[in-house]
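Only a single protein chain was left out; the remaining protein chains are all shown in position.
Naming follows writing order (A, B and C), and every chain is counted from residue 1.
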Amino acid sequence: MSLLEVTGLSKRFGGLAAVDDVDFHADEGEIVSVIGPNGAGKTTLFNIVTGFYEHEQGTIEFGGHNIAGLQPNQITKLGISRTFQAVRLFPAMTVLENVMVGQHSRSRSGVFGSILQLPGTKQEEQRIEEKAREMLAFFGRALLPRADELASGLAYADRRRLEIARAMATEPKVLLLDEPTAGMNAREKEEVIELVGRLRREMGYTIVLIEHDMPVVKGVSDRVVALDFGRKIAEGTYEEVSSNERVIEAYLGTEHAETA
Amino acid sequence: MATVTETAAAIARRRAARAGSAARRGLRGGLLGGVIVIYLAAVGLVERFNGTNVITGVITLGPIFFLAAMLLTGYLASRDPKVDGQVVPVTARDRLMAGLVAGAVTGVVVGAFILLFNAVNIRDIFVSLSPIVLGDILTFGQEPAVGALLQVGVAVLLAVAGASLRLLNPANRKPFVAGLATLLIVGVMERLLRVMLDTLGLETAWLYRRGGLTTTGAIAMFAVGAVVSYLATHRAAIFQRLAGERRIGGGDGGALPPSTQENLAFGLGLASLGLSGFLAVQGLVGEPASGGLLILALVIGLLAIGVAAVTVRKRTGGSARGSVRAGRAGIGFFAAIAGVFVIVPLIVGVFLSHAMVTVGIYVLLGLGLNIVVGYAGLLDLGYVAFFAVGAYSMALFTALQSSLVTEGVGEFGSGSQVAAEQPWTDFWVALPMVIVIAVVAGVVIGAPVLRLRGDYLAIVTLGFGEIVRVIVRSDWAAPFLGGSQGIKQIQPPAPDVFDFGSPQNLYYLVLVFILLAIYVSWRLQYSRVGRAWAAMREDEDVAEAMGVSVIKYKLLAFAMGAAVGCLSGAFFAVQLSVITPDSFELLVSITVLAAIILGGLGSIPGVIIGAVVLVGLPEVLRDFAEYRLLFYGAILVGIMILRPEGLIASARRRRELHERNIEARFAGEYAAGEAEAALTAAPGEAKQET
Amino acid sequence: MSEATTTVEAPQRRLFLQRVPWRAIILIGLSAILLVGIVLGTAATLQQGRFSGADWTRLAVGGVTRGSVYAIIAVGYTLVYGILFLINFAHGEVFMAGAFSTLFVARALDEAGMLNGSPFLSIGILFASSMLISMVVAIVLERVAYRPLRGSPRLILLITAIGASLFLQNSFRGFFGAGSTAYPNIDVLVGQMSIFGVAIQRKQLIVILGALILMVGLYLFIERTKTGRAMRAVGEDKEIAALMGIDVDRVIVTTFAIGGLLAGAAGILFVFVFNQVNYFMGFVPGIKAFTAAVLGGIGNVLGAGIGGILLGVLESVGPRLVLTGAGIPSPDQLQPVVAFGVLVLVLLFRPGGILGSEEEKRA
Partner (left out) sequence: MSDGAAVLELEEVHAAYGAVLVLNGISLEVRRGEIVCLLGPNAAGKTTTLRAILGLTAPTAGEIRVEGDRVDGLPTPRIVAKGITMVPENRRLFAKMSVRENLEIGAQLRSDDAGIKRDQDRVLELFPRLSERLSQKAGTLSGGEQQMLAIGRALMASPKVLLMDEPSMGLAPILVEQVFKTIREINEQGTTIFLVEQNAKMALSIANRGYILRGGEIVLADTAQNLRDSAQMQEAYLGG
């Protein structure tokens, strides 16, 4: 059974169909890439799954439960976490604090605990910090030594890393990455390919990513889904999708199809 | 490819050319200065404060306004101009030149104004431009023609003086300015200070005479300000010398490690404590024993701890690592300040204690609004609604003329003075009920507006504030809330516990709740809840994606803000014992907002400072009451332009504003990336360029 | 890490509870109650028959008149908001500045006997004076208070605007005094006439017509001229506008100037209706006009017009129509409640305003 299963999903903005009757699923432990031209509905799909947009039709099931209509924070708590196309950190918080916010839905202390400094609250705070450091440590020396610096002071690639670390701190089962290699150079892209592999291997995540860079798509995906004008036009292995005529016509162009 | 490099000197020359000549800058500054002087006269400040002695027999406050403006004109006109965001340094000669021209232009503008309007009567339009202003104050009591000439002379003199301030080493300029400021403040606050000194049993005749300073007093105050400022400016050097002496044989003349500085500051605090202890003993055994000295001793001691704590905070607050230590220092600071606030009412007498209760009420309001605006980032312009709810609930519960108890006794709201024998309940019973009502009010007002964007939220909350006021005043609600008559005979807390009839004792009650509110705010700020608020404030969508229920946390902020606001309203009702709708104007919301912004959004000491400055000073300086709002407006605009993080910024807020400004300048993620890459790659070159 | 153990723990029942759109239910419930209340109140009022048809018409015409003034002020908010995303809180004071200062022009004209001697010329002079003064105040405001803060967070700009509002208000209080003063009477404005059987005072007609002309003129200016197009471009993207060769600073100043001109004109229209000026007169109409701008969809010039008139009528007719029947004394006291109540409701159900775009995208 699929961990995340979307069927017949539709969403319009004004008269424009952003997502049109899309079926989509991700099995446990799978890495799925979503490709397609701009405005094909990739990010809209993410936004619907994570509860930021309401959809008009279709079902979204996560682990066998219908999650349509839930608030984003509730969906995060159930175990779906995401990053954003343009990196969106809390710039005035430290690197560590950013990740600690990710632990929000895995902790519970409230106003009274905080005011009275109950032992439980103190312990929880300690646990949150430990967990956050653990997530930073996943990225080796890139983030942990800078735990107390401002997030806004990080270099661009590190910001992308921090965003992933923050998403990891929500302890998700499914991780949605929105263009994790945007604005990166070839070497950094290589690193992302490796990182995505590690995320599955070491953390056991199921990963869905939106990606434009075909070598990256080739490097990481078990399965590729191609969208165009809100509709799914192809699905399958990288080889299958990249040689699909409709994908070549709508998205890849001839040159890429040949190199693929 | 050509590689003709422009030399640094050539670049500087070109910038200087584009910055314009000193005379031009002076002309511009002078025109502005002239307009400002005329504004000060037209708006009435010059005339209104002509009777307020600063140095009795020498100068009053009215002329000081325009004289200060002239000094400032010279000072500003002689600054280094900026081209393309780069400062272009100018020579000393150019500075004086710019100051001279600015002064001359200011003087000519003002002089022309005097001559013109001594001929034409415009009192019918500008009510403040009376013959006294135009024919006496601005002309220094001379004939118009002579006066106008005098103005030119004085303006030139002051503007050149202002410009020459720039020539001084900053370390020497500060004491001079501080001296002048001290003189002015001590002079203007004559009433407050004299009461305090009298209570302490100290001699004041040498200092004050007929509402102003004596000449001796003025000189002394200038000296005090200058010396203190000098010591403060050279604090690092003094620290170093002290440290060197203490660590004989250390032989390390370099910068001190933070821990040493902390110890030093602490030592200084202890020394002051010792001094205060000595004074205390003097006060106890002296002949006759003086309570005043005792109190003075305590004040000095507490202030000393405060200073020490602040020093530590300053030195460690820079790094995030230091935040824990800064937090501890913060506790010390609060303890010290709280201690001062405990003692002060004993010195200042009844009238000022009343004023302090008012300040306390606004501090509470500020702390509440700080949770909503400072922590959760929800700009609430209708905060007065909670103040009103608190005050009216307390009044209904505890007034003799409340509609809860006068039913059947007489028709309420008709202006008849019917009073019951007993209020509906006692203050202590009413207080928890008020808080419950507050939380409900917070949720009711908060719930509908949760999804609104920042400035829409501001306007809608402003609307709520107005709705509450209009309903309270209306005939419709009059049978219940008393209409424009309000509710009278609100009973203070039962006297058998502690007599709250006196303003001093009520003050302590308020103080207890302020401390409670501070503790709550402070704990929340660094907790999971505070983190969720901060995340929400920085990026609502992302906070939600990280599992923060934005709705829940917004409601929580509203409810907590409402609870504190209502509490404050309850005290307000008790303080005045009569409440009317007039006390719940939009102005209250604006004042509180101005106070927390002046102090620094999100900063707890900032709230206190803001409330003291914006509410306490006008209470003390009654003369200013009329111009209070004018100053609020100017302060709000000025603070936003010059120091948007407020006087005492919370660390996080400072980062946020800094961040935003940089980002605005960078305009675009990738350009920002480039800047940062350059920063990490070549810090040396970055320095070289600045 | 074993994938096999991955289960999503969420009891079906809790999920159901979480999915219930509580907010929507509360909102719909709230509006249902309101609607029932309005219908019942209205029915009761009409049944009592305390007011005749002529009374209602009179109220409605009064509402349209007042709304026309709101509309013209509202345009100033909308223009500035459309470009700087700033609620120019001080705009009400810009309006006050023109009307209050022109009082002295009116007095001078009156003393010279011109005001009723050549009334149309005089009215022209009054408009010119008020518009000019308001424009100057608006430009100075932009230069001194807002320009140094270009690019700052919106909260900072809003607070600056509040400060500027207080400062202007109290400066004029200092200049001209704290009391309310009546404008001298202009005889041509007095009198009543009937258009299609609707009784209307002459001054009301002038206000409505004047507002209409100004609105149409402004609309054409923004949609048809190069400067208008530049204003819209600056509103969308300042940097790219500069890249098109548009002098952004100048466009912003122009926007403030136009807002000021209109506010000045609104000031004179206001005086025609209420005949009184004081330093505080800008505050309430300012807030109401802002409400009107939001009502119509802020950033949208036509919306400001529609919102203004709608608000005026609702305010004028609403309280009596709904509240009299409910037995509430002096319903007109509750006018602000109607104004702000409408604002809150509009923002709740249509955050973009009546003419605003619906797509308030969140992510």
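The criterion applied here is as follows: a contact is a pair of C-beta atoms (placed from the backbone, for glycine too) under 8 Å apart; a residue touches a chain by one contact, two chains touch by 3 or more.
Fair warning: this is a prediction, and the values are worked out from it, not measured in the lab.
Peer 1: With respect to the chain omitted from the figure, which of A:24, A:62 or A:251 is a touching residue?
Peer 2: A:251
Peer 1: I'm checking contacts with the chain that's been left out. Which of A:111, A:142 or A:155 qualifies?
Peer 2: A:155
Peer 1: With the missing chain put back, one of C:115, C:149, C:162 or C:233 would touch it. Which one?
Peer 2: Going through C:115, C:149, C:162 or C:233 one by one, C:233 is the residue touching the chain not shown.
Peer 1: Using the touch rule from the top, list residues of chain A that touch the missing partner.
Peer 2: For chain A, the residues touching the absent chain are 16, 36-39, 155-157, 182-188, 212, 214, 248-256.
Peer 1: Which residues does chain C use to touch the chain missing from this display?
Peer 2: Residues 226, 229-230, 232-233, 236-237, 239-240, 242-247 of chain C touch the chain absent from view.
Basically, only the chains that are shown with their structure count from here on.
Peer 1: Measuring between mean CA coordinates, which chain is farthest from chain C?
Peer 2: Farthest from chain C by mean C-alpha position: A.
Peer 1: Out of chain A, which residues touch more than one other chain, so two or more?
Peer 2: Within chain A, residues 52, 71, 74, 84 contact more than one other chain.
Peer 1: Which residues of chain B are in contact with two or more other chains?
Peer 2: Residue numbers touching two or more other chains: 541, 551.
Peer 1: Which residues of chain B touch chain A once you look at their complex with the stated criterion?
Peer 2: 319-321, 519-520, 523-524, 527-532, 534-535, 538-539, 541-551, 556, 560, 652-653, 655-656, 659, 662-663, 669-670, 673, 676-677, 680
Peer 1: What does chain A use to touch chain B in their complex?
Peer 2: 50, 52, 71-74, 76-77, 81-82, 84, 86-94, 97, 100-102, 104-107, 109-111, 113-115, 117, 121, 124-125, 128, 148-150, 152-156, 166, 170, 183
Peer 1: Which part of chain C faces chain B closely enough to touch in the complex?
Peer 2: 23, 26-27, 30, 85, 87, 104, 144-145, 148-149, 151-160, 162-171, 173-177, 239, 287, 290-291, 294, 323, 328-331, 333-334, 336-337, 339-341, 343-344, 347-348, 351, 362-363
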